[in-house]
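Next up is a structure, given as structure tokens.
Yeah, one chain of the complex is gone here, protein chain that is, but the others are all in their spots.
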Amino acid sequence: MTDRRLFTRKLDLARGAVDMSHGSGGKAMAQLVRELFAAAFANPLLDQGNDQAAFDPPAGRMVVTTDGFVVSPLFFPGGDIGSLAVHGTVNDVAMAGAVPLYLTAGFILEEGFPLADLKRLVDSMAQAAREAGVSIVTGDTKVVERGKGDGVFITTTGIGVVPPGVAPSGERARPGDAILVSGTMGDHGVAIMSTRENLSFETDIRSDSAALHGLVAGMVGAVPDVHVLRDPTRGGLATTLNEIAHQSGVGMLLREAAIPLKAEVAAACELLGLDPLYVANEGKLIAICAAEDADRLLAAMRSHPLGAEAAVIGAVVEDSHRFVQMETRFGGKRIVDWLSGEQLPRIC
Amino acid sequence: MTDRRLFTRKLDLARGAVDMSHGSGGKAMAQLVRELFAAAFANPLLDQGNDQAAFDPPAGRMVVTTDGFVVSPLFFPGGDIGSLAVHGTVNDVAMAGAVPLYLTAGFILEEGFPLADLKRLVDSMAQAAREAGVSIVTGDTKVVERGKGDGVFITTTGIGVVPPGVAPSGERARPGDAILVSGTMGDHGVAIMSTRENLSFETDIRSDSAALHGLVAGMVGAVPDVHVLRDPTRGGLATTLNEIAHQSGVGMLLREAAIPLKAEVAAACELLGLDPLYVANEGKLIAICAAEDADRLLAAMRSHPLGAEAAVIGAVVEDSHRFVQMETRFGGKRIVDWLSGEQLPRIC
Amino acid sequence: MCLAVPARVIELLEDDRATVSLGGVKVACSLALVEGVTVGDYVIVHVGYALSRLDPEEAERTLVLLAETGTVPPASDAA
Amino acid sequence: MCLAVPARVIELLEDDRATVSLGGVKVACSLALVEGVTVGDYVIVHVGYALSRLDPEEAERTLVLLAETGTVPPASDAA
Amino acid sequence: MKYVDEFRDAALARGIAAAIAREAATGRTYHLMEFCGGHTHAVSRYGIPDLLPDTVRMIHGPGCPVCVLPVGRIDDAIAIARQPGVILCTYGDVLRVPGSGRVSLLKAKAEGADVRMVLSTMDALRIAEDNPDRDVVFLAIGFETTTPPTAVAVHAAKAKGLRNFSVFCNHVLTPAAIRGIMDSPEVREMGTLPLDGIVGPAHVSVVIGSRPYGFVAETYRKPVVIAGFEPLDVLQAILMLIRQANEGRAAVENQFTRAVTPDGNQKAQRLVADTFDVRPSFEWRGLGSLPDSGLRLKEAFAAFDAERRFAMPGRAVPDHKGCECGDILRGVKKPSDCRLFGTVCTPENPMGSCMVSAEGGCAAHYTYGRFRDHR
Partner (left out) sequence: MKYVDEFRDAALARGIAAAIAREAATGRTYHLMEFCGGHTHAVSRYGIPDLLPDTVRMIHGPGCPVCVLPVGRIDDAIAIARQPGVILCTYGDVLRVPGSGRVSLLKAKAEGADVRMVLSTMDALRIAEDNPDRDVVFLAIGFETTTPPTAVAVHAAKAKGLRNFSVFCNHVLTPAAIRGIMDSPEVREMGTLPLDGIVGPAHVSVVIGSRPYGFVAETYRKPVVIAGFEPLDVLQAILMLIRQANEGRAAVENQFTRAVTPDGNQKAQRLVADTFDVRPSFEWRGLGSLPDSGLRLKEAFAAFDAERRFAMPGRAVPDHKGCECGDILRGVKKPSDCRLFGTVCTPENPMGSCMVSAEGGCAAHYTYGRFRDHR
């Protein structure tokens, strides 16, 4: 089992407790999912380990995905929990190369939450859905007592159809493949952090929260055989690439200089001692494709507004250690490891 | 608009606040859903107003539904939040006459929640899914800080396929139709209440939490044209019947003596001053069908273990006021109205 | 608000309290307002306190009376 | 732990504090540990405090030195 | 449920209903007031009007302590609950009653006040013991039934030396309310409002006995039948009242003999007398100020009296101008006579006292009986 390599010690299911790292998108969460949820629920679809399950319904190939949204603050520069709950799930659908069709939404509201705020975020959610061309077709509302929630939590589920011949999946990265990203890294996480009371700094950075299925449609049109698509949300680019490397049993070699990064994001990270490669994105994707398809894919990405700053950032390499390495801007090499513990609280 | 009749005053979206009644399954929640969510999300599928959205996918007729589970306590006689999260959503799929296929699960965990408890409820969830023959095909985990959640919240989404010719829906109740229930009312809510610190009483009542799609399969086999199926969860039988009456634009006339009720449930309600018709169920359904189909439907229900105590409890009548009336056991008549405010806290 | 139920005392507890049963459902209640209650007695329980004993003989008498009143064949209707 | 960044003072605030800017990102910091800092100065900011002024001339000198060292054509390699 | 189910028997109900129909067939009408919310609830929930001839009309009286609690007192309770460090405990029925600006204790809770539902004064005491650094206030409301448990709690708190427990006392007295109705001009001047008898309190009488109603029969010449809260109890009491009326008698009779004696529970009465003083007057929502109708803690228990410990607005707040509760409580009008009924005023948005709790006349009619307005 490869798990022994990834996780030093087994989860202490008898005496341990959940801590923030279990939800941070890093290794601790991967372990929780692997050793607890995946072990308990085991079935072929879940075992694929993607953010979405692709299944053959009575007819046609469809995908379904679900995500909970607990971001704090609820409103942030460039979005709010409502639009985020649409974009996040639309994107997980899109990362299967799919066209998203329907969303469901489950709300958990805290007693005392202002209706005006609720309306504001519900309107924003509706607008995001309209713009993305998806319908929120069913939902649920629960209210918990004051002090048992945090304003609003939203869980959305998305369903989509995959065009024939398209089958990106986390285990399809092959040595030689090119690794691309659709734009600058870390904008969302920095926008969230800038609003947090105890971190507060001033910046013009806005969350990149956006629905990526339009971009994806162009990409799979140009390169139907794109091997992997994934959105680097919690845990950022670094963690997502490690997930893929692990799933595909490959290594990666990135070029730091090629990774798009806004100057202000870099500065904010400098200030906080953070690495932007671990900072969350909500409107960016990673694509991995055969080297010979890379130019075509890059062109397709750049021709879409959400991929205007797309770039090839590295290549998949053979590596039994599954290291994601990076040639630094400075000229040396380093590992770009999984996020360990939590970088910062609740960004999605 | 019929809303003016149902809701005395418009929701105060400028200055109001969420309170417990908005999540209690009663009228306040119906209003919140109508005036806020439905208004914002408006689309033909959502507008059907069912607990699930039936849609025509690329091929074949499928349903998807979502429910959040915030029950307190997490473990209760006859189940736990894990099994409940499976049964509740399987049942909302089944209430479309559908065969449930897949579930998704989103977890919102509170920092500090014991892993042992988490494992226990995840195992229970897995077992419930296995027994129901559905797969949990994708999921999501979030962790919130201590004091921002309540141990565990689970949101599940279910997807199912509807057999051809089957199309139960809340707006299909017609005067003359028979109203049936599959068994005793209020078991779940009473089981939950019995465990609550400030109510604590001793009883052998266990939650009826169960997956009803097997029962439904038999029912739609016998009577494909069943008009309405719905599970009387939050708000109980009374509120659910009012929802249907309102949706279909009809009245109902129940016979109290025909409504199955466990003696202990009746006693517990007596003790707490509650009406069992408003107490939640998690393993019971309401069926409405043409009068001439009632015997066949009842026989099909009774032949299934989960419908052994099924009964015809009344009939749909013409009534422009959409009153649900009941001939009391005592011989008089009364209205069985929507739940107003909250009956008791967090039962699903 | 004045909701009260007749329940059977099934066990005396310390602190002048008792377990009572209503239709198989058991709850604790205070006996601070009543005197000499023993196991087997029926009490009227209100907001967690027994307000008084219920008199089984009087209950029987009322039921008999109800039955007599209710079953006197109403000559005009019964025809 | 000793993380500190060079930031430009863009505004003096009350309470011996200032707004500083790093690459367009603005934060407040304390001037309690430094003296005579004015707008336009660069300071080294650590855990919310300016630890000292940064000397632009020395920085320039270091960069010149780095450039000289780094660009002396390495005869053997350049061939 | 022994002593419950027997008193809900449908066959017996038909028999008593037939007897009522027979004996009421005198060509006259019978206006009978059930004083208690418990009776109002039974009448409405079991559909008793359908079992009665048209000549027998039930008037829903003021016997719902939640309904008659003045809005100003709710405001006071909310003001207490909002003070830092306070935990306000009360019975569930009270939580939803809107005070000024539609703010109820539940809303105050949603906004951050620590308001807790209890099922018993013992729970409130336990909360005080468990939270020594918090101020636990029990919002006490109710008639004579509910008063003794409050008294027990106050004595227990004193015995335990609890310094963080107090009671915001809103206990009221039934006979004073009956006297208030009897003294109203509409009832006194027989022409305006016919009142042919009163279904007397069930559990209140368990505590105070049947004697305190003597004045109704003696002074006001009205028949009283104390009745249990089960529907057969109510039906039988109606029959007994009709018989008194037919015979021209006015006596206090006891249908609820299984629980009510002439003297009531004297231990409870003594405890109440030792704990509370009668207030010179107290405001009843819908009825106005009534003399000698409310209780407050005795001086000896001043330390446990929230009215002495907490500042509160203490303002009187009038009901909606269009509210007809006063007339409805005396039987001058029916709920459906109120222009606000079912449109502006509903259980979700009560405008007057009778719509406030499920046991109020308007609320009971709305919740259980309004279909009758349409047939």
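Labels for the chains are A, B, C, D and E, by order of writing; each one numbers its residues from 1.
Definition applied: a contact is a pair of C-beta atoms (placed from the backbone, for glycine too) under 8 Å apart; a residue touches a chain by one contact, two chains touch by 3 or more.
None of the values given here were measured: they were computed from a predicted structure.
*Asks:* Who touches the missing chain here, B:73, B:112 or B:273?
*Replies:* Among B:73, B:112 or B:273, only B:112 touches the chain that is not shown.
*Asks:* Would you indicate which residue among A:32, A:226 or A:267 is in contact with the undisplayed chain?
*Replies:* Selected residue, touching the omitted chain: A:267.
*Asks:* Residue by residue, what part of chain A touches the chain that was omitted?
*Replies:* Its contact residues with the unshown chain are 8-9, 17-21, 27-28, 198-199, 257, 263, 266-267, 270, 272, 321, 323, 325, 327-335, 337, 340-341.
*Asks:* May I ask you to list the residues on chain D that touch the chain which is not drawn?
*Replies:* Touch with the absent chain occurs at residues 1-6, 8, 22-23, 30, 32-35, 42, 44, 46-49, 51-52, 54-56, 58-59, 61-63, 65-67, 69-72, 74, 76-77.
*Asks:* Name every residue on chain B in touch with the hidden partner chain.
*Replies:* Missing-chain contacts on chain B: residues 111-112, 146.
Everything that follows uses one rule, which is that only the chains that are shown with their structure count from here on.
*Asks:* Please give the intersection of the contact partners of chain B with those of chain D.
*Replies:* Of all the chains present, those in contact with both chain B and chain D are A.
*Asks:* If we look at chain C and chain E, which chains touch each of them?
*Replies:* Per touch definition, common to chain C and chain E: B.
*Asks:* To get from chain B to chain C along touching chains, fewest steps?
*Replies:* Each step joins two touching chains, and the minimum needed here is 1.
*Asks:* Mind having a look at which chain is the central one, using mean CA positions?
*Replies:* B
*Asks:* Between chain A and chain B, tell me the centre distance in angstrom, where each centre is the average of that chain's C-alpha atoms.
*Replies:* 34
*Asks:* Can you give the whole-Å distance between the Cα centres of chain B and chain E?
*Replies:* Their C-alpha centroids are separated by 35 Å.
*Asks:* From the C-alpha centre of chain C to that of chain D, how far is it in Å?
*Replies:* The answer is 85 Å.
*Asks:* Which positions in chain D are in touch with at least two other chains?
*Replies:* none
*Asks:* For chain A, jot down the residues that touch at least 2 other chains.
*Replies:* 111-112
*Asks:* Could you please write down every pair of chains that are in touch?
*Replies:* Every touching chain pair, ordered by label, is A-B, A-D, A-E, B-C, B-E, C-E.
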